[in-house]
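Shown below is the structure under consideration.
All protein chains but one are shown in place.
The first chain written gets the first letter, and so on, giving A and B; residue counts start at 1 in each chain.
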Amino acid sequence: MLINFNFRVIWEYMPLFLEGLRNTFLISIVSLILALMVGILACAARLSRWKLLRAVSIVYIESIRSTPLLVQIYFFYFGLPTLGLRVPELETGIIALMLNSGAYIAEIVRAGITSVPNGQIEAGISSGLSYTQRMRFIVLPQALGVTVPPLLGQAIVLVKDSALLSLISVLELTRCGQELTSERFMPAEGFLTVAVLYLCIYYCLKPLAGWSQKKLIFREEY
Amino acid sequence: MAFYASRIIQILPYFLKGLLMTIEVSGISLILSTVLGFVLGILRTADSKLITRSIGVYVDVMRGTPFVVQVFIVFFILPSWGLQLEPLPAAILALTAMTAAFICEVVSGGIKAVPKGQWEAAAASGLTRMQQLRLVILPQSMQTILPPLVGQYVLMIKDSSVVSVIGVTELTRVGWQTVVRIPEGLMVFTLVGILYFVICYPLIRLSNYLEHRLSLQTVKL
Partner (left out) sequence: MIVFKNVHKWFGKLHVLNDINLHVRSGEVVVICGPSGSGKSTLIRCINRLEKFQQGELYVDGQALHDHSINLTKLRADIGFVFQQFHLYPHMTALQNVTLAPVNVRKIDKKEAVALGREKLARVGLADKAEAYPAQLSGGQQQRVAIARGLAMNPKIMLFDEPTSALDPEMIGEVLDVMVQLAGEGMTMCVVTHEMGFARQVAHRVIFMDAGQLVEKGAPDEFFDHPKTDRAAQFISKILTH
């Protein structure tokens, strides 16, 4: 099959692919930053003392985790207009990605905080450290180490998830493959190039995740 | 609004048919990917570098590319290599190929988590390598494998929504077809979401429960 693989077309469309790659990159970064904020807020609500806040956060997290991202994207894409809101496709997509990843990040952060052993906190109490001091010097530094590797994993997922925005005609990487298919009917050239470019992103992030796993996680050892 | 609500009740049977299709696609892929995933996962722990490396590359490719791209590749590109597939088999092939890669990682992780001494003890009692695996190692690793395995099933059911793009009339596609005719996006996709929730939420709880049970056991050790 590689014999009739048309590299000339790929070259011709390279500017488009690079634009798609850049957009995928930007969409992912923006969504990740927003999702981090949403996630931290949702986690704080999840661990809060107020029942109502906890309930709201649980409903949000569980309903996101139990439904497909594509359905969430369509929910906003077809739903916002019925509310009379005209939101462009790109922003709609970013809202969906933000809320989706936010729910997963909330759980990641919560797992990080609860992973700090009770004995650590008791040791802090015993030397007279206040609640904020214990959080700042003992719980958060250790929780952060535990949180970073899965957060990088979530970043990888987010890059892949952003591909679904092609289905609401946002021009990102996957959309380029679709254009090549519809304009020239060259799906092989289009989608294989797209796949290779995604793999490049993946192979940049994967070692980072592995490194953070080794470097940042401190465990109590007995 | 009320008018649309009654129309949605009218077309509810279509949603249920869509739900059935979702269950069918995911169910078949679940079985196939579990079998393939276990085989790959066991091979992944083999001694041969060639085998483990090739499986590693396969897993990376599946994990490193979006599922929607994989679906397009199966549906649009395989035909030019002489493999023409209907939407349904294409969907099952794509779902199986991806999920098997994730299950492979779960299984090999579970096997590697069993202490080396267990292999040695089993070997010392004269079991063959296959027997060591089947009688001693796998039963122990099943406990660590099970919670993330159920988690993978949930991911797969959710990812099955993506095969709507190649025309499989499952739940998401039914929602899409409906919303084109009835412009009540919120209501339609809330309904679709609820139907997914009904399948996925119990599975997530199951996975959490299995994990909780596992953590209790490890504490006792």
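One rule holds in what follows: a contact is a pair of C-beta atoms (placed from the backbone, for glycine too) under 8 Å apart; a residue touches a chain by one contact, two chains touch by 3 or more.
The shown structure was predicted, so the numbers you read here are calculated from the model rather than taken from an experiment.
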item: Which displayed chains the unshown chain touches; value: A
item: Hidden-chain contact residue, picked from the options A:82, A:120 or A:213; value: A:120
item: Candidate in contact with the missing chain, chosen from A:63, A:100, A:142 or A:162; value: A:142
item: Chain not shown, touching residues in chain A; value: 117, 119-120, 122-123, 125-130, 133, 137-138, 141-142, 145, 218-222
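Simple rule for what comes next: only the chains that are shown with their structure count from here on.
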item: Centre distance in Å when chain A and chain B are each reduced to the mean of their C-alpha atoms; value: 20
item: Chain B to chain A touching residues, read off their complex; value: 60-61, 63-70, 72-73, 76-77, 80-81, 154, 158-162, 164-165, 172, 175-176, 179, 183-190, 192-193, 196-197, 200-201, 204
item: For the chain A and chain B complex, residues of the former touching the latter; value: 1, 62-63, 65-72, 74-75, 77-83, 156, 160-164, 166-167, 174, 177-178, 181, 187-188, 191-192, 194-195, 198-199, 201-203, 206
